[in-house]
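The complex appears here without one of its protein chains, the remainder shown in place.
We call the chains A and B, going by the order they appear; numbering starts again at 1 in every chain.
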Amino acid sequence: MSARVTVALRVNGRAYERVVESRRLLVDFLRHELGLHGTHVGCEQGVCGACTVLLDGEPVKSCLMLAPQAQGRSITTVEGLAGRGELHPVQQAFRDAHALQCGYCTPGFLLGAVVLADRGVTLEGAALREELAGNLCRCTGYQNIVEAVERYLRQAAAGRGDG
Amino acid sequence: MDKLPWLGASVKRKEDDRLLRGSGRFLDDVEETRTLHLAIGRCPYPHARIRRIDATRALELSGVEAVLIGEEVIARTEPITVLRPFPGSAPTIFHGMAHGVARYEGEPVVAVAAVDRYVAEDALELIDVDYEPLPHVVTVEDALRPGAPQLHDTVAGNVVVESTVRAGEPDKRLAGAAATVAGTFRINRVSGAPIETRGVIARWAEDTSTLELWASTQTPHLLRAQLAHCLRMDETDVRVIAPDVGGAFGLKIGVYPEDIIAALLAIDTRRPVKWIEDRTEFFRGAAHAREAVHALTLGADRDGALLALRDRYLIDLGAYHGPLGPPLLTSIMLAGPYRLHDAEIHRRVVLTNKVPMGAYRGYGQAESNYVREVLVDRLARRLGQDPADFRRRNLLRPDELPFKNVSGVTYDSGDYARGLELALSRAGYDSFRARQKAWREQGRHVGVGMSCYVEFTGYPSSAFLGRTGARFGAYESVTLRMDRAGRAAISTGVSTFGQGTETTFAQMAASLLGLDPADIAVHRGDSQGTPYSVGGFASRTMIAGAGAIEKAAGQIRDKMLRIAGHILDVDAAALEATAGMIRRRDDPSVQVSIQRVSESAFLGHPLPPGEDPGLEATAYFDPPSSAFGYGTVVVQVEVDARSGEFTLQRYILVHDCGTQVNPMIVEGQVQGAVAQGIAAALFEELVYDRETGQLVNGTMVDYFMPTAADLPAFELDHLETPSPETPFGIKGVGEGGTIAAAAAITNAVCDALAPFGVELDRLPITPESIWRALAAARAKG
Partner (left out) sequence: MKPAPLEYLAAATAEEALAALARFDGNARLLAGGQSLVPLLSMRLLRPTAVIDINGIPGLDGIAVGDGVVRVGALARYSALETSAVIRERVPLLAHAVPFVGDRQIRNRGTLGGALCHADPAGEMALCAVTLGARLRVVDGAGRRELDAEAFFQGPYTTALEPTEMLEAVEFPDGAGTEAVVVEHARRHGDFAAVGVAATGLPAPDGSWRWIRIGLSAVADRARYARRASEGLAGTRLGPAEVEAAAAHCLEEADPASDVRASAEYRRHLIPILVERALNELARRRR
């Protein structure tokens, strides 16, 4: 029987406390313990990025963390973007640009883009593609994703008045 | 026909809201209480006798509920059928689990059901399996060598089927050719590799004595039929539900061993049994694709008119027929969009100790395009002709269509040369040679390459499929139902895996019923409550689905017009349905809402005399023929002749898929297919070690799927030549982008390195393979 520890953390602004097996991957904890299915598993090797969440505002691959490591941390998943209300501007940008097809990789891209916008980063083209290289997509060929993120970052910068 | 308001509209997708919020429901998101989780022990050898399995310690582990071994599976199930085998294929017996002998690394040997996947994997480690490794073969050449291990008693010499397509007198034509070129080409083994792996949840429903299966599948009805057969159950006692599917690309078709394993354990334990494939299993279990070796010869006359084609090729099938069967379109489309009457295409499908091969976007067309278009360039060069001119001379003209090719299929419509011209003009081809010369003087090697293709989409009728041994039809079906609020619901067996069917089906129905796509709900992927469906593959769904929707919507529209005519006291023939209303064509002020009409149908009143209540229709549509898309890819590359490194500077694709229901979705499909085409051409390969027979790179770290940073932006353009045969002139489009990438890039690299006389004959094209080709050219010259 594997050791268990208590984890207290915040996810999408809400406090949780759970007892969890030490070896439980963070992505499994989020999905099955907390019922937040928007974060997906694609490889469990840290390559595809479908498991990307924000850890204290930084994108990380949640298949590369053990759940106990989230103790005291604050996590944002895709469910934290729009809540029950209107789509977040990044989600709207993806919809408008047809930047998703099967949707499985999409949450990871959305969270990465939001962080760029928050930082006032306005990348485009090859530099943006480099930044997105931690997330694989198999359906879109990336072209519309790049367009969606470019547009979203420009809008976000303009919205702040520093575009 | 009345104008169709939503046909050709880039309507934003209905699927997007839930997917963007993270509320999509993929297989692993389906959670039921008391679920057991499967871990599967797989043969680590390419070929081995299974001498003994001892699961005693595993069964003692807390949290383990059941263990299943091959002996039981063999006793309780039928072997997996093949949905579309090559006609005349020798059978292979492929059960849901190996027993006695395993024939590929990854073949299931034992399964554990436990309270969670972690415990199930713990239990697997407690199971002792005694293997006796057997001699293996992992190349087609080794499989065909005298004395090679015979993988199946039913398959002599490891050749599953051998067949020849012949037209005209190819030998005579080639003998009389002014120029012939020949090449042997090796095409890489790849995987479609969707980001979501496979998965299944099986549940025995006690109340109805039926088996319910959630599966990440493209083909709920076909999976249901195959699974019922394997389990010796009536189809009516099996239900298959596809949730949202995270990509499929041909690999999630039909029944896999794991579906059978999960079903048996669900029946035994009376608990839901869930299996989520991990990526290590994926590379060793989900269908592999494309691997083939071609020896092709092309001949032309002095003026550059193609005379004949001769190909001998081998397909590396793997250890068994997979659930769908191998790619069938290589021979059929080998001649491409050219004027050719003489050909001989000889094919052998060969067994090896590798994962069974299945379909992957293109289904043989990327393979045939690659070998042919590379040799077309070599032939042009041999004759001293520009490769564009050579193609111009040989491309079929619109007035020559319909044209029956050497393999017996008839190309319907298209302007192949116009596609070529458009792509070349985008590439600035006219001025390219001068620029190329200037670059060469600077020591830079820049090249342009092209590839023309014609694409087989859809199936040419169920009768054709039946004649060629398929276990499914060419049709699609829908049930269309109005509700009392005047909205519609489509029920279709087709599942969604990114291709936008929810939206495009809604667009078609809305156009025909006079509604808005937002008023149309699309229920999909559940075999229960949907008419028999074939599924989403072969670029057939829109063609066949549109036909079914047209029929069903037509019936409903006609009834709505009759009811409205009764309410308005107007002849139904004078009415039309548009923008939520039924109104007189010549006096729109005479109108009644669709909502009111639907309500009448459900109240049973007011209705015309003799008219039954209700407003629904089920329709099946069997396409009368396939439809042929086409296109040209032009690529510009720069190559470092010292290191072999290269850059893809421009990637241009002009394609024609007939009438486009939703241009935005079409463009997305093409972009995605192009990316996979480039991925298979430049990056990916499943590598087996010849000595150990093992898969060397079955991890995401070592199987090189390209990132956004590895791919260029694509330049796409399109033409729209409707099919004369299909509903609304629609042709399939999902696969086309994969077809021409390898040939165009190969031709561009060889053009860039023309001063060195480089020839490339294998995939993927990598800096190392270019370096080797340069060295080989130097050694030869």
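Everything that follows uses one rule, which is that a residue touches a chain if its C-beta (ideal position, glycine included) is under 8 Å from a C-beta of that chain, and two chains touch if they have at least 3 such contacts.
Computed from a predicted model, the values in this text were never measured in an experiment.
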item: Shown chains that the omitted chain touches within the full complex; value: A, B
item: Hidden partner chain, touching residue among A:Leu9, A:Leu30, A:Met65 or A:Leu110; value: A:Met65
item: Sole contact to the chain not displayed, among A:Thr52, A:Thr77, A:Thr122 or A:Gln143; value: A:Thr52
item: Chain A residues touching the omitted chain (full complex); value: 1-3, 5, 22-23, 25, 28, 44-46, 49, 52, 55, 58-61, 63-66, 68-69, 71, 112, 130-131, 133-135
item: Those residues of chain B which, in the complete complex, touch the missing chain; value: 117-118, 121-122, 125, 278-280, 642-643, 645, 683, 687, 696-697, 701-702, 704, 706-707, 709-710, 766-768, 771-772
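One rule holds in what follows: only the chains that are shown with their structure count from here on.
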item: Centroid distance [mean C-alpha coordinates] between chain B and chain A, Å; value: 29
item: Residue ranges of chain B touching chain A (in the complex, touch as defined); value: 12-13, 15-17, 19-26, 28-29, 31, 62, 118, 192-197, 244-249, 276, 278-279, 496-500, 664-665, 667-669, 671-676, 699-701, 705, 707-711, 713-714, 737
item: Touching residues (chain side chain A, partner chain B) in the complex; value: 1-2, 21, 23-24, 31-32, 35-45, 47-48, 50, 77-79, 81-82, 87, 91, 94-96, 98, 100-107, 110, 126, 128-130, 132-146
